[in-house]
Structures are given as structure tokens and as C-alpha cells.
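Just dropping this structure here.
A single protein chain has been removed from this complex, and every other one stays in its place.
Now for chain A:
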Amino acid sequence: MTSTPALELKGISKAFGPVQANKDISISVQPGTIHGIIGENGAGKSTLMSILYGFYKADAGEIFIKGQKTAIPDSQAAISAGIGMVFQHFKLVENFTVLENIILGAEDGGLLRPSLAKARKELKHLAEEYELNVDPDALIENLSVGHQQRVEILKALYRQAEILILDEPTGVLTPAEADQLFRILDRLREEGKTIILITHKLREIMDTTDTVSVMRRGEMTATVKTAETSPEQLAELMVGRKVLLQVEKAPAQPGATILEVKNLSVTDDKGVQRLKDVSLNIRAGEILGIAGVAGNGQSELMEILGGMISGTGAVTLNGEPLDLTGRFSDGRSRRARGVAHVPEDRQSEGLIMDFHAWENVAFGYHHDEKYQKNALFMDNNALREDTQRKMDKFDVRPPLPWLAAKNFSGGNQQKIVVAREIERNPDLLLVGQPTRGVDIGAIEFIHKQIIELRDQGKAILLVSVELDEIMSLSDRIAVMFDGKIMGERMPEDTNAQELGLLMAGVAGNGGAA
């Protein structure tokens, strides 16, 4: 460990107005290692990486690459310093080929032909060296997410990156794809590349990294050898207090069937069938978890049950049929029937970001008798008092009804949505990605609320792409792939490998519904 560090940061600080995003951050990464950076959302990981990639200029601090002090004023400088970045949201041109994406910005002259030929040769070479196979002539939009990510890695390698930064790389991958990615990363490490892995998933850190740094509120709270730490210790360092990583819940006591879905199908406006003959049921006091890679029909299932889209099939709630296409197939009618809906994307569907918290909490309640002052006006005071009460109960910070939704952190935004929906006291709660972009402390809280609602004898449909979340919360797990239910499992009888196979469309033994 005495060799020159591949990358060294000394005293990096960056403030956005009054917010100190990075405070005096120093790390040192040895060449040929995988270094993890873990921290909650808003801990400053992304800011730090943006500084490294020349998107932001640090207020203070120095960057050393292979012992050389290096200024990184823009992305071009980062690239020539040998830094490659794989963003969480890929920076690819969808209707370009793989080759075109790879040479973009790294062309060898005014004309494309020689650049493309050179890249084709180089790509073949890279594919052999790192087992990174991608069809160079495929259009990006026709590639799977895992392959798109490979293109991003190839882009960096083509630019001769020695240091590869990956920001939350597994968020969009199936478990199998994630395994493949980590094999590639291992291979890159063997070849002497330095890898920085940014993630909030403790398991990935434990499985793949050599060293790990923990960030909290803009500060680097610790850097440890992975072999000498534990997930519990890392979680504590991230949050600043002890955290329950395991969800504590009593065995379910399922009662009568609340929701029964038979042969539900949805075709979108492009004519693509998104849901194919889905059948399932949920009983009172039960959480049915829907596992699957994003985009396999889970969203449509949530939306049709929530009254946002229409489709065909038969759905009964408490024994009464639900209208799927007609007048009573809208969200308001659903609410009247006792369905509450925590949408998957809180920023676009759950909240209006420019509205005050109390206005957001009023949504769905604005027809309620008790909030009407008279024929013309709503009783805003009552709404605000109610919001205050809900905010206190759900520990929303800061508990200010007058604050605009966009000014809350991700976790607190989600708490506002969850509070609004759970406080309806629904018979059926539809909840999508309840903890996406939410910090560990808030995850713990939201999970507790969902379990509590279950224990009150409500039915809960949980959709999440986080397999850990599905496995720890659900009483029963259904796996969706390509609009179909691939199978149902009990959490205690299955494991991530089996679910991962189902998620990838490898047939199980049919639905047990």
C-alpha cells in the first residue's frame, strides 16, 4: 500500500449557497482497487463526483492523479486525466449506433469513416480483453439496459480511462445483469484499472469493494477496509445512529380476500400490450410484493388499479366489481371505494413540486365534506391543521405546511405522500417504489408504517424494483416479466437467485394464484 495513489483528493469543499454539499473531503485510492463510496441521498456523493468530472469547480481543495496535481475545469480535462464516468442515467444517444456513441467527442478527425473503422477495431480488442461484448452496429434503443451500461464502460475505456467512476450502477439492472457487471469490474481491476463505485446498497459494497468511504451530510465520516467492517457498522456511519437493517414484523394473519384480479390486460396507446392476463389476489392483513425489473408491467398494474388507465379483465374489491373502462374508472371513484395510491414517481405523480405541502396533502381530500367551508370555498385552515397533524405523526422534517414540496428532501417528500395516502384509512393500499431515492432512516420509518397498516387488517400491493425490499416486506411475492406474472413464491421459501431468474423471464412453474 505504499505505491502512489491513482487518485487522491485533499480538502475538497463545495457549497451551493448556504448548503455545504462537500466539506473538507480527502480520500486516497490505490491503483488496481475498487473503492466504494457509500452515503445517503444528499450526502454529497454526486457533488463530489461531479467535481471530479469537471461539472463543478470545487471552492477549495486539490486533486492529485498518479501523484500529479491536476486541475479539472471541465469534462474534457477529466477525460484527458484518465477519468471515465458511468452515470446513473446513461448519456447515450438512443438512435445512434454503439460505434457512433463511442466515438462521439473522441473522433480522430473531421471525417467519421476513419474514426469508425478505428473504433471498430479497438472495440473488438476491448471486448476480448474485458469480456465486454456488444454489437458495434446495434442501435442503443434496441439494447438492453445492461448492454447500454456496457457501452458506457466501453466509452470510458476507449478514451483510455484509468479511473472508472460508476454512479449507482445497479439501480436499473436485474440481479443477473448486476452479477455480470461486477464480474466485468473484477476483470478491470485485474487489468490494473482503478474503480470508484458509488452506491447506497450495503451489500454491493461488502461484496465487491476493497476499501470503502462513508459520506454523511457532505463530510467523509470514515474510510475503512471492507474486510474489516460490517454492514451494520457502515449503516451506522451513514446515518449517524444505529439502524435496523432487517424489517421487524410479525407473521401475517391474512383474513378475507380484499382484492381479486382476474385476466387483467392493458394495451397502451402505441398498441403494445403491457399487461397480459394478470390474475392475483390480496387478502386483508397481507402484503403482496410484485418483484420485477422496471418496465415489465408493474407500473400499468398499479395505474389500472389506481384508476389512471383503463383495460380489460375482472377486478373485484371487497367482492364488488371495479369499473375498468367506464365512468367510475377514475382515481376519484377508486378513492371512494377505499383504494389509496402511493405512485411510483412521487415527483411527477405523487406531488406538485411547486405547491405547498398542505396543498399537496389536500389532494384527494378536496371533495370531502369536512373540508368544505361553504358552497364556494374550501376550509383551508382545516386542511392546514390536518397537514400539521399528519406531518407530526409521520415525522416529516421540517414540519412546515407552508413549505413547497420541492424544498423537502426525497425521504420527506415520500413521507408526505405516504402520510396522505395511509391517513385515508384505505382497504387497499397500492404502493410503488416506496423508498426510491429515500435515505435509510426514512426507509426504516416508511417500512414500519406499511407493516402497521397491514397489521390493521388492510390489503397492500407493493411494487418495487429493490429485491431486498420486496423480500423483507412481502408476505407473498409475485414476479412480473413482460406483462405476465411469472410465478408466486413465499419469501421464506425462495431466494434472490430464484427470483432473479423469474425476473429475467426464465420460466418458473406458473402462477400459484
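Everything that follows uses one rule, which is that contacts are C-beta pairs under 8 Å (C-beta built on N, C-alpha and C of every residue); 3 or more make two chains touch, one makes a residue touch a chain; residues count from 1.
FYI, contacts and distances are computed from a predicted model.
The chain absent from the displayed complex carries the UniProt protein name "L-arabinose transporter permease protein", chosen from "3-isopropylmalate dehydratase large subunit", "L-arabinose transporter permease protein", "Xanthine dehydrogenase small subunit" or "PF07287 protein". Among A:47, A:226 or A:474, only A:47 touches the chain left out of the display.
Residue-wise, the contact with the chain that is not shown comes from A:103, picked out of A:37, A:58 or A:103. Touch with the hidden chain on the side of chain A covers residues 46-47, 50, 53, 55-56, 74-79, 85, 87, 89, 91-96, 100-101, 103-107, 109-113, 115, 155.
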